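All protein chains of the complex are present and in place, except for one that has been dropped.
Up next, chain A:
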Amino acid sequence: MATITTTTLLLEMFGDGGLDSLFLNKNVLDVGCNEGRVTCAISQHLGARHVKGVDIDPFLIRKAKEYKRKLYSRQKTGRDTQVRFFPLSSLDKHGLRPLLDAGDKVSIRPRLSTFPENTDFVAQDWLQTPLGDDEEGIYDVVLALSLTKWIHLNSFDAGLKSFFDKCLRALRPGGHFIVEPQPWPSYVTAVKKKCRALASNLDKLEMRPENGFGGWLLNNGWEEVFIAGGNEEGKGFDAREIRVYRKPLDVTALIDEISPCEFQNTICRVP
């Protein structure tokens, strides 16, 4: 589960002074969003146009919706939106503000919207659910934080590869894939302490999460952008690394769509 540590790292990397263009005015998909901490941080702080959080556990999705409502209740909108304006004691005393536009709408809104309208949560097994035609190539960023271990252990190497391929299809050309792979020792720990039933699955895994799953991502359509974190001396989440990959631009299609001047500017802007 991605914790405040991952959230803080993401905000440091992609917040003020960081690569904020990665999320600003973009459509984001957070697979395995858990309680929605990172999802809401991106939608509230990093100016994403729309963020969709997906998790297989409906209980966690409910908690995520409550968390979104809590963040919404705390903020004061106006000329200058203040995120942590109203005290927590007021929320406890008077209750949370109702979400007037609540619902499970997951359509991508064409215009820039603000938190919480730009955030949706859906309980769904994203790996098993077929990617609809309206979901192919629409996301600018796909996040998979502290997720790959569980896909790997439950669905083996084939399932993990299928997941990466699905992320590739869901991204638009030039879109970014942010993955926080759990290290191999955590697989062993998870099997020993939490899911003994997966012990037999562990022996069948050939891929290893280190080095971008043994370079598999690089060899299967992804471009590596950068790697952050991964403190070898740290423990737990301090030792995790965040890897950012990019779906290659479909240069041919881009040339057809834009003028030569815009094309030149676009190519220069891409990091």
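Criterion: a contact is a pair of C-beta atoms (placed from the backbone, for glycine too) under 8 Å apart; a residue touches a chain by one contact, two chains touch by 3 or more; residues count from 1.
Keep in mind that, in the parts below, contacts and distances are computed from a predicted model.
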Per UniProt record, name of the chain withheld from view ["CASP-like protein", "XRRM domain-containing protein", "Alpha-1,3-glucosyltransferase" or "Dynein regulatory complex subunit 3"]: "XRRM domain-containing protein"
From A:Leu99, A:Val122, A:Leu218 or A:Leu249, residue that would touch the chain that is not displayed: A:Leu99
Contacting the left-out chain in the complete assembly, out of A:Ser21, A:Ser90 or A:Asn219: A:Ser90
Touch residues of chain A, complete complex, unshown partner: 59, 65, 73, 84-100, 102-104
